[in-house]
Structures are given as structure tokens and as C-alpha cells.
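As you look at this complex, bear in mind that one protein chain is not there, while each of the others sits in place.
Up next is subunit A:
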């Protein structure tokens, strides 16, 4: 192959590879774009402008323990009512069923997702990992601050915790 053609080919290949790299980055950029887009369209994300004062909110607490993790977890106050601007405290019972010390972490999630913007965690056992001695039982709490204004269509929200073992 003549040198000129070889050079021309290499230049083009480098440009094409650069496009491929850019598109890889674009895939990642779609994550923040998606958030911004949903906010712009008003779907699936909490929006202060949607709210209205005075409404009460039913808050349900749920727990998930993965199969094989020797821990029992239970919501002691599984349903509560939150007033706009009020504080809600919920208690959970955690027990290590095994004969060894265990470190676990609780990962919270809200349903619907926009409830995350309406219920702020002031204090939560999920902020840190918890180490339980063999057969230890412990009561843990979460304290939520309910937003000043609640959207009228928001009747109930669920705060769910999934336990994960920390290696």
C-alpha cells in the first residue's frame, strides 16, 4: 500500500475510533440527561410546584431480607400517618440469627420515587453499617421530616429497606 494511502487510512481510523469513544461517553451522559429530562417533563420526580398544604400522608414501612442472610428484620410501626411539615418516627427490630458477628447495611428506597423528595430522613439507621453480635437483637429507628406541602394526588408512600451484608 502506498504511504500516502496508509497515512490517509490511519487518520480516518483514528477519527472513527474517536467517534466510538465519544459515543461511549454519550451513553453515560444519558444518565444525567434522563434526570433533567424527567424533571423538565414533570414525570417520576418530586416537584415542589405540585404540592398543596394541609394534606395527610399514609406512610408504609417495608423490609426485605435477602435469602441466605441470617438476619430477621421487622417494622414495628409498619403504617403511620404523616402531616405536612410534621415529623414521623418509625422503629424496626433487627436480630442476628447466626452465631457469628454480622455487619449489614440497609438500603432505602421510596415508592413512588418522588416521595423521596417529600420525606426527608433526619436520622436513619441506614446512614451507617450496623454490626450485630451473635444472636443480638437491636431496635433501630428512622426519623422523617414530611414536606411542608404535599401533592394532592399523593395518598400513600412506601419506604422500603433492603438489607445487604457488608463484607
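FYI, contacts are C-beta pairs under 8 Å (C-beta built on N, C-alpha and C of every residue); 3 or more make two chains touch, one makes a residue touch a chain; residues count from 1.
Definition applied: contacts and distances are computed from a predicted model.
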Checklist entry - What name does the UniProt record list for the absent chain among "Cytochrome c oxidase subunit 1", "ABC-type glycerol-3-phosphate transport system permease component", "histidine kinase" or "NADH-quinone oxidoreductase subunit E"? => result "Cytochrome c oxidase subunit 1"
Checklist entry - Looking at the whole complex, which of A:8, A:58 or A:120 touches the chain that is not displayed? => result A:8
Checklist entry - Where does subunit A touch the missing chain, residue by residue? => result 1, 5, 8-9, 12-13, 16-17, 19-21, 23-28, 30-31, 34, 41, 43-44, 107-109, 113, 116, 160, 162
